[in-house]
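I have placed the structure first, in the form of structure tokens, so that the comments after it can refer back to it.
All protein chains but one are shown in place.
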Amino acid sequence: MNAQAATNVITDQMGPDFLLAVEGLTVSFDGFKAVDDLSFYVDENEIRVIIGPNGAGKTTVLDLICGRTKATSGSVKFKNTELTRLKEYEIVRAGVGRKFQNPSIYEDLTVFENLEISFPRGRGVFGALAFKRDAEVIGRVEEVAQTIFLADQLHQRAEYLSHGQKQWLEIGMLLIQDPELLMLDEPVAGMSVAERKKTAELLNTIIKDRSVIVIEHDMKFVEDIAHKVTVLHQGKILAEGPMAKVQADPKVIEVYLGH
Amino acid sequence: MTQALSPRFKNLIGLLLLAVLLAVVLPLVLEPFRLNMVGKYLTYAFVAVGLVLCWGNAGILSLGQGVFFGLGGYAMAMYLKLQSSTLEATKIQSTPGIPDFMDWNQITELPFFWVPFKSLPLSLLAVVLVPMAFAFIVSFPMFKRRVGGVYFAIITQALAAIMTILIVGQQGYTGGINGITDLRTLAGWDIRTDSAKTILYFVNVALLLGAIGLCLLVRGSKLGRILVAMRDKEDRVRFSGYDVASFKVFVFCLAAALAGVGGAMFTLQVGFMSPSFVGIVPSIEMVIYTAVGGRLSLFGAVYGTLLVNWAKTSFSESFPELWLFGLGALFIAVVLLFPNGLAGLYRSHVEPRIDAFLGRKGRSGSTPAPAPAE
Partner (left out) sequence: MFMGYSLGELGSIFAMQAFAGLILFSVFVLMSLGLAIIFGQMGVINMAHGEFMILGAYMTYLTSQAFQAFAPGLYGIYFFVAMVVAFCASGALGMLVEWSMIRFLYKRPLDTLLATWGLSLIMQQAFRSIFGAREVGVELPEWMMGSLAITDTIEVQINGLFVMGLTTLIAIAVYLLMFRSRWGLQVRAVVLNRPMAGAVGIDSERVDRFTFGLGCGIAGIAGSAFTMIGSTGPTAGQLYIVDTFLVVVFGGAASLAGTIASAFTISQAQSTMEFFMSGSMAKVLTLLVVVCILMVRPEGLFVLKVRR
């Protein structure tokens, strides 16, 4: 406990409190280092976009932060809590939300039930048994459904939604969790132009008052939202900074933007 | 699609119809011997109902439910055996007061794990708690390490094999291959008479209806929806802040407890317990009851159990050769042709007609058509 306290003091002395501090993060699969000695910091209310060519390790970084993949070495601190030692569900309860690349929703349940399951209450076995669908839950679900343009589909089975609607539903499921750090993996991939525009709008409303890490290929979209951009290449950081600076970086143009 | 009846209302009607069939119709039309046989089948239905939650809803296929059925059955049998092994009844043994098979195996003292079974309340607790505890020990490490699917199925099957070999091998403590036989009284009440068997049948039916009611409640809660969600997208549930493993452990333990109750009722109604209800073969047969009934339907599980066992009995009586062919074909057919079992057939053929009928007449309170699949 004392050691823990001591590290807290040290990080406190190191200046601005980061919401998320990734330091020396490494993971190797059979000798292949998918993420190699990676360090970066995300501030509160910052919107960070990670870009990079395929296989650069972008999704793996998110997997490491949310505990889906175990790090070989390094640390991930979220509000000064070490995440690498926690289980996935503990990380979620600590306030980290994650959206997957492919829409990941429960097709056999209705939109309402999808959102209800994500509502952060009654998460234990007996809590779930005793869970009551009270006014607070219904109100919150309806509010979120409104935000994600699905108010009319509330009682439809999720499998009948369109691809874009499924993406929105998953975003809504995260929203109802109200995480402090939201991680989105290619939220506009596979969408029509109209859906894409609507999604950008949606993302712009939900990323307020929280920190967000986004993986995205759509440069127009990145330019719109990013406070800071991190460019990954072969598991390492190639460049980091504001969009304009990164776009002008010759190394970045060489490996990524130039193509 | 028009929804003529709400799901909750349909469940109530289903429960009511099942109650009428089991508690009124069958006792009226069947002679005591056949009724006792139905009672025996219904003890398997406890396992089948548990498998609906475990396999149908949560996607966990256990091929070792016989183990839990056996644990419950043996717990009850041990109590009954001690009841009938009074000093008076066993005075010709070299060690009076212990079960006869122990005496035959040169055991001179009641083994320590038999001692609690002198008490009825402790034995009744053991019927539920021992299977649950064993299920917990088995499933907790596996679900924590995300062992699932076929691996879980194989390991539970291995457990069924181990349990049988152990029971058969440790004759002196378990009664060996013959099991625990010659059971007479429950707290002094003779369970072998016709009237006792009829009473036990009704107790069994009441417990089974209670078990189904309990499962309906579990399924109707948020936990039920989480189980469905887990079967579909386990990772998403995990990343919604749920400890997926503990939900699986819960459902597996619940199914084990139900199987244990079924086993105990089996011992009471049939009058003995033996390893032939524990091993690989009975365990997988219990899965087929659920599959025939429709793996998602709690009521279907009961009808499936009755149907398969009725077929088994009638075939074995007339064409013993054919039964294994029939059972084998049933396994294949239910997987390839009717993956939703009787409940699926009911839903696609019978229910739309009932809905249409009720829709035309308005909700005039007319009773729906008879229960599916008799």
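Order as written gives the chain letters A and B; numbering starts at 1 within each chain.
Convention: a contact is a pair of C-beta atoms (placed from the backbone, for glycine too) under 8 Å apart; a residue touches a chain by one contact, two chains touch by 3 or more.
Being a predicted model, the structure only gives us computed values, none of them experimental.
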| item | value |
| --- | --- |
| Residue among B:A58, B:M78, B:L159 or B:L186 that touches the chain left out of view | B:L159 |
| Full-complex contact with the absent chain, from A:A34, A:I47, A:L83 or A:M173 | A:A34 |
| Full-complex contact with the absent chain, from B:A58, B:A135, B:V205 or B:I280 | B:I280 |
| Missing-partner contacts on chain B, residue numbers | 55, 59, 61, 63, 138, 141-142, 145-147, 149-151, 153-155, 157-159, 161-162, 165-166, 168-169, 280, 284, 287-288, 291, 321, 324-325, 327-332, 334-336, 339 |
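Going forward, only the chains that are shown with their structure count from here on.
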| item | value |
| --- | --- |
| Interfacial residue positions of chain B with respect to chain A in the complex | 218, 221-223, 225-226, 228-229, 232-233, 235-244, 246-247, 250 |
| Residues of chain A defined as touching chain B within the complex | 66, 68, 87-89, 92-93, 97-98, 100, 104-109, 113-114, 116-118, 120, 122-125, 128-131, 170, 173, 177 |
